[in-house]
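One chain of protein is taken out of this complex; the other chains stay put.
Letters A and B mark the chains in the order given here, with residues in each chain numbered from 1 onward.
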Amino acid sequence: METHIKEQDNRVVDVKNLFISFRTFKGYTKVLNGVNLHVRRKEKIAIVGETGCGKTTTVYAIAQILAKQARVDGGEIFFKGRDSLRMNEKELKQLRASGISVIFQDPIASLNPVFTIGDQMAEVIRYSGIEGARDPRVQRERTVAALRETSLPDPERLMENYPFQLSGGMRQRICIAMSLATPRDLVIADEPTTNLDVTIQDQVLKILRQRVEEKQSALILITHSLGVAREVADRIYVMYAGNMVETAGAEELFRECLHPYSRGLMSCIPKLSGGGIASGIPGHLPSYYAPPPGCRFEPRCPHAMPRCKQAMPPMYEAAPGHCVACYLYERGTSA
Amino acid sequence: MILKILKRVVSYLLVLLGLSVFVFILVRVMPGDTARLALGPRAPEETVQALRREMHLDKSIPVQYYYWLKGILQGDLGTSVISKRPITEDIAFYLPATVELALLSAIFMATFGILLGVTATKYSEKWPDAIIRVLSYLGIVAPAFLWAVLAMLLFAYLIPILPVSGRISAGIAPPVTRTGLYIVDYLLQGNFAGAWDAFRHLVMPAIVLSFGGISQSARICRASMVSNMEKPYAAAERAYGIPENKILYKYLLKPSLNSFISVTALDIAMLFGGAYLVESIFNYPGLSRYGLTAMLNKDVFAVSAVMLVDGVIVIGFNLVTDIIISFLDPRIRYSSST
Partner (left out) sequence: MESCPNKIDISQVDVSRIPRRNAGENIRKLWYKFSLNRVSVVGLALILLIAAAAIFYRSIVPYPEHIGAMVDFKNACMPPSWQHLCGTDQAGRDILSRIIYAFRGALTMGVVAILAILPLGGVLGLVAGYWNGRFVSNLIMRVADVFLSLPTLILVMCVSSIMTPSTRNAMLAISISWWPWYTRLVYGIVTSTRNEVYIRSAEVLGANVWHILLKEILPNALGPILTKMTLDFGVAILAGATLSFVGMGEQPPAPSLGAMVSAGVGYLPDQWWMAVFPALAIMLIVLGFNLLGDGIGDMLSDAE
């Protein structure tokens, strides 16, 4: 245990071999299939994958806000060296108050519709455990400061507004302001720009990145767009059907991506140099009720081999810091 | 906002007018000769004829309606065949008792409905939720009169701790009428023993009457809170470490109040229906008992008067509910001003 904590010194979050399933009307869906992931201090990572691949489940598990139907079948989630799956109420409270904050995909639904922005932000600050958190003046100052830092105009007036009076982009910026109104070790942003106008997506991402850097938090960004991931993250995880299939530094991944699925994703990015509409990846996500026993990408994989059907390939380190879960790279990157 | 409420008021006034036509037609369809009924079988034909003329029963239906409506607007609802008194006086006497009963029932409905609903949400899918669910089924599957009978049995024979009949005990002088609500009137007089006595008489019928409503309110409260619990903002609030109880009672309850209030308000309005039997069983001198007696004795003018009063109460209630909801929900409050 001790060695473990030491070894993970710089890791804010360390997910080890996480299995999660959901109860549905047909039985259990095995959504996470042994996920490994870590985030270091002040590091910004992105998880990229299709809708339904388990990105959100992974981060909800980290933030300890999984739905009731979810069941953790195995694995560990270390937050600053402590297993958050085995935390008691008090530790969880601490984790929530100052450890992790979450920005959700839908800025319309992630603010309470019947309370003003000011009330909601004050409440978050109140339970953040910072000095003077119970003092309404401190709450107000912090709120105004947080709104201003997110370059929202006229914070005082904004605080009196209800969410439905604001645009989607403004609401998402308020969510960012809320998540960073007090110091946090980790910010999780679950597709924060998906529901926004294309024209303001960039702006919101820029603010998110800037704020996370200023506050020296770590960031997990979930997105289905490699482009967005590259813009924000230092390191990228590619996720497919409940598995991390590849991880590498952002630039490294764009220089050379290895896993057949990542390659497919990469070719989906339209290029200015032409070449027509992206080809996409044929097939679709496997059924989670009865997933293939081996590599879950095998049915769609252009390079599938017989052994891919038998067992899930482990992670191979193809280059320093560049890992890929594919038998093609068993003996290095020469494939 | 004010314009909106005014518009509502106007449309409710129209409904009220429609109600008066409806009630009028309904009682006119009643078989039997009202004038003959009023005077008894042995009255001479000329007297009956004279009364018919006086009540405008010899005119065409629209003319009759005109006279009837004119009378109502002047505060004259006709004379009761049974009590032989002006119906206006009867209503003035019986209505406050029913209002007092309904108010206490409404208070029970709202408080217990919310308490049980929130508790069921908090422990959803656990044993307190199951117990509350069973309780609420009991309230829904049995009509008020069954609970009235059961309560009578319980409190009259088995554990006689509560009175089961009337408004006040025999030998206690009724209060000087100011509001007509006995508890309030006693309190205004400073007669606490009297107020306590009136309250004791009121508790049992009020519980019986509100039981079904409590069940409905608790269910709707739980249902809408549970569905709000799945919204991202609830997850966000939890993720920010806001205490569970505060999330429940503040951040989940308030957005859920809309549906709770509309259902509870409907139940409170519907409670006047159940009151017809509960008041009769508990021998409680309220308007609903009066109305039921009138129906059973085909006292047409009294029936139509009571129905109109009930309609006015329900419509007034709807209006108040609309206003409360629009004040609670900023989305409605600001929708016309911004």
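Just a few scattered comments:
Just so it is clear, a residue touches a chain if its C-beta (ideal position, glycine included) is under 8 Å from a C-beta of that chain, and two chains touch if they have at least 3 such contacts.
The structure presented is a predicted model; accordingly, all values stated were derived computationally and were not measured.
From the options B:129, B:310 or B:329, the residue with contact to the chain not on display is B:310. Here the missing chain is touched by one residue of B:172, B:295 or B:324, and it is B:295.
Touching the chain that is not shown, out of B:137, B:196 or B:327: B:137 (per the contact rule at the top). Checked against the full complex, the one of B:168, B:277 or B:305 touching the unshown chain is B:277. Along subunit B, the points of touch with the absent chain fall at residues 14-16, 18-19, 21-22, 26-27, 29-31, 137-138, 140-143, 145-146, 149-150, 152-153, 157-158, 269-274, 276-277, 280, 291-292, 295-296, 298, 303, 307, 310-311, 314-315, 318.
Note that only the chains that are shown with their structure count from here on.
Taking each chain's centre as the mean of its C-alpha atoms, subunit A lies 53 Å from subunit B. Subunit B contributes residues 125, 230-233, 235-243, 251, 254-255, 328-331, 334, 338 to its touches with subunit A in the complex. Considering their complex, residues 60, 63-65, 67-68, 93, 95-97, 100-102, 104-106, 109-115, 123-124, 127-128, 162, 164-165, 175, 178 of subunit A touch subunit B.
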